[in-house]
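Taken from a larger complex, these chains appear in their original positions, while the remainder are omitted.
As written, the chain order gives the labels A and B, with residue 1 at the start of each chain.
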Amino acid sequence: MNKHWIISLVLTAVVLGIGITGFFMIKGTIPGQLDQPSSILLENNASIEEDKAGETALKDIIQEAQTKVVKIELADGSIGSGFLYNDMGDVITNAHVVHGVKEVTIVTSDEQQFTGTVIGISSDIDIALVRVEGLQGLEPLSIRMDKVEVGEDVLALGNPLGLDNTVTTGIISGVGRDFELPPYTYSDAYQISAPIAPGNSGGPLLLSETGEVIGINSAASEVGTIGFSIPIIDVLSLIKGWSASPMTTLPGVE
Amino acid sequence: MNKHWIISLVLTAVVLGIGITGFFMIKGTIPGQLDQPSSILLENNASIEEDKAGETALKDIIQEAQTKVVKIELADGSIGSGFLYNDMGDVITNAHVVHGVKEVTIVTSDEQQFTGTVIGISSDIDIALVRVEGLQGLEPLSIRMDKVEVGEDVLALGNPLGLDNTVTTGIISGVGRDFELPPYTYSDAYQISAPIAPGNSGGPLLLSETGEVIGINSAASEVGTIGFSIPIIDVLSLIKGWSASPMTTLPGVE
């Protein structure tokens, strides 16, 4: 019985952990020493053609996608991730990344900095949209217009712990996940095995085969490499609405 | 020297951690919010044929296997995993999942509930067998009749943190692992890199290439994505014995 008590304690920690991890990705100063410029090495391009077709495709997909993924920095030093959604410079991210602010700093994969303005944010769905004038005219990531199944190979792009231009691989480990990380409700989310960490929030989940966006990486448990990603087709109408009619007042911002 | 002391402390925690994780998977109430129905989306079936042959096979193997993997729930709210072993409705799981009880609730991947009766359990090997009359006649998972080598691609199926119908991928990272998580002794176990977490206990480890069962996922360390799986061929005679001659009294159950 004593043993049971110990176990309950540990599992409680896990549950709290999931909550903390959710917020964890919201705010927090990433240490400067980990937040270094990273460049994609191109020295090996000559040898790429020698690779197997499949591998070339994956590296090409990653390099192409990374140019459309950004780091989002807040004045308080907290960071998150985001990705280009249309040719108007609109960047999708999590609501928890930009909650409470109107302006953010956007850093591209080649270290250019821009100012972005939050033009849409939900109070219960963990999605927001940031308009970045300096990114207007750039081609965005493609979006997969249907849901995917368990077992699909996926890529998670973003800035875990502030490590720019990070990519990890995994699969769709589960589907249909419903849970709450107040104030947000997650419905029908993907469960992924691609490792994500604080700083990944708002970054895209891509189908490895095509490079299309299928989700927005949003939360993680503290055990077992279990991440959660919001299916992008479930929030597209919300995002389109903000893009067409930007919000003029934001919740929590005076 | 002070530094050494700190390090010893940390490593001690890791060792305890392995112990705790072992038990961790035994008992413990999984939070309701994570324990949602999950359904396998079939909308994309039309596009499956367009996929590369290899990927289709993996998704097919996963979908087929998931119908033979069950969640095991105890009256105290703790959960584990198990899988169909023969056409008599016998489900293999870990002894630590069903220790101390005679009846358990079995939940299939399509959310059907059945009552299962523990008909075999070992006191020192972490294996048990549960008979589920409602599952009689169903075709079981295939079993690989020899050991596999380091480097093989594997799938781990089960219910980590209560997340139903979860599957993760990895490889056989090591073989021949011997360790103790009292009262159980693990001999010649597989070490796997497929992430597993509390709730995965008793679920099957499959060879990705064929979908055959090679092990029973049983324990994990708290660092480094290190899991352990009992080779199924090492415990088959024990299981066959219970299936032919069910135990009438169970240790720890009056």
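Please note the rule applied: a residue touches a chain if its C-beta (ideal position, glycine included) is under 8 Å from a C-beta of that chain, and two chains touch if they have at least 3 such contacts.
Quick caveat, the model's predicted, so the values are computed rather than measured.
A.B. asks: May I ask how many copies the whole complex comprises, since the file places only 2 of them?
C.D. replies: 3
Everything that follows uses one rule, which is that only the chains that are shown with their structure count from here on.
A.B. asks: What's the rotation, in steps of 5°, that superposes chain A's Cα atoms on chain B?
C.D. replies: 120
A.B. asks: Could you please state the distance in Å, as a whole number, between where the Cα atoms of chain A are centred and where those of chain B are centred?
C.D. replies: Their C-alpha centroids are separated by 31 Å.
A.B. asks: For the complex, give me every residue of chain A touching chain B.
C.D. replies: Spelled out, the residues of chain A in touch with chain B are 3-4, 6-8, 10-11, 14-15, 18, 146-153, 170-171, 173-180, 191, 193, 209, 221, 223-226.
A.B. asks: Applying the document's contact rule, which stretches of chain B touch chain A when the two form their complex?
C.D. replies: 20, 23-24, 26-31, 33-34, 36-44, 51-52, 55, 58-59, 62-63, 66, 76, 160-161, 163-169, 195-198, 200, 220, 222, 225
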